[in-house]
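With one protein chain removed, the remaining protein chains of the complex are shown where they sit.
Moving on to chain A:
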Amino acid sequence: MTPELHTIPGHRAVETLVAKLRRRQVVGSREAALETALVLRQVVSKARFSNIQQLIAVIREVGRRLAEAQPKEHSVGNTVRRVLHNVREEYNSATKGSAASSRNVYSISKFVLQGQPRKHTGGAAKSEARITLKENDPKDPDSFARALKPVLMEAIQDVLDELETVYDNVSKNAKDHIHSDEIILTIGHSKTVEAFLKSAGHYRNYTVIVAETAPSYQGHEMARSLSAAGISTFLVPDSSIFAIMSRVNKVILGAHAILANGGLFAISGSLVAATAARAHSTPVVVCAGQFKLTPLWNLYHEHGALDFADPSSVLGFEEGRLVERVDVVNPYYDYVGPELVDVFITNDGDHPPSSVYRLIKETYDDDDHEL
């Protein structure tokens, strides 16, 4: 059933991306997601298939390779799932019309989604332009692919567009979350949070405290960028997070991945900030694009999931004698549990941690959780 990778057209691009992901030449969730979507578009545009199962199998195989290349970069798998979901949706709407959309299967979703203007417009429009599809046509095996490809490319383009506009969409409601004269604490240098804060800066006069985020010290960069944008910014050492928490109105975190249980992986130091916020009952807001939603539960809190980087930023390699005697661990991410988070702000609206699982169910198809 599953095709061999080297028979897939465009496998060269896949291999290149696999190598880059393995070697961490592509880092950052959005970067990885974008590259994945581009490779998938290439694969789909070159793929030869005569029914939808063949196409799905090809995408899954490519996706499995990409996701295995870098299991810590969850957005790769998420993008593949998203593309699969969109492809199925397009196929369903092309063959059976929008009625068969998987969304209608769960009755409770209607209840939750009440009043949320989301994704309802597209289905009806496309069903107008229904194409007659013939699967497994023995005379012309390519006819199915020929007919379906334009809509599929469009579906993948949707994913790409969403990735490209994710910062704008996340931050469009920023002014509703940040009020004047508030003090915001953030940690790390998340592009999403940066865009969010800057967008709020257009409307509101507020103060940001940036923790410097050892050992990567991304906070330095963040503080520089924010103050360049005219936002009153303080840079504080990580150790003083707890001390200043009583003055902070809101903690805004970025995320590496949002898990199905409502927890998240975020840059190390986030857990400290979130726990301190909990102690002071300060709201914790997480800004992230939808592509970070990951169908993963982290039930046993696996150690390796946190992505341990090299120790050199903690203990210099030149400390010859110490290197032999000390085991240094340098986790790149913290796991912040759902009980510490108050709300997720995504490009798809605001959600409490408890409903993340629903979002994931809507965004991806259940059969794709294991690629």
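Just so we're on the same page, a contact is a pair of C-beta atoms (placed from the backbone, for glycine too) under 8 Å apart; a residue touches a chain by one contact, two chains touch by 3 or more; residues count from 1.
Here is the rule we go by: contacts and distances are computed from a predicted model.
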Per UniProt record, name of the chain withheld from view ["28S ribosomal protein S35, mitochondrial-like isoform X1", "Translation initiation factor eIF2B subunit epsilon", "cyclin-dependent kinase" or "Molybdopterin synthase sulfur carrier subunit"]: "Translation initiation factor eIF2B subunit epsilon"
From A:142, A:161, A:176 or A:310, residue that would touch the chain that is not displayed: A:310
Residues in chain A touching the chain absent from view: 6, 11-13, 15-17, 19-20, 22-26, 35, 38-39, 42, 68, 70, 72, 303-304, 308-312, 317-321, 323-324, 327-330
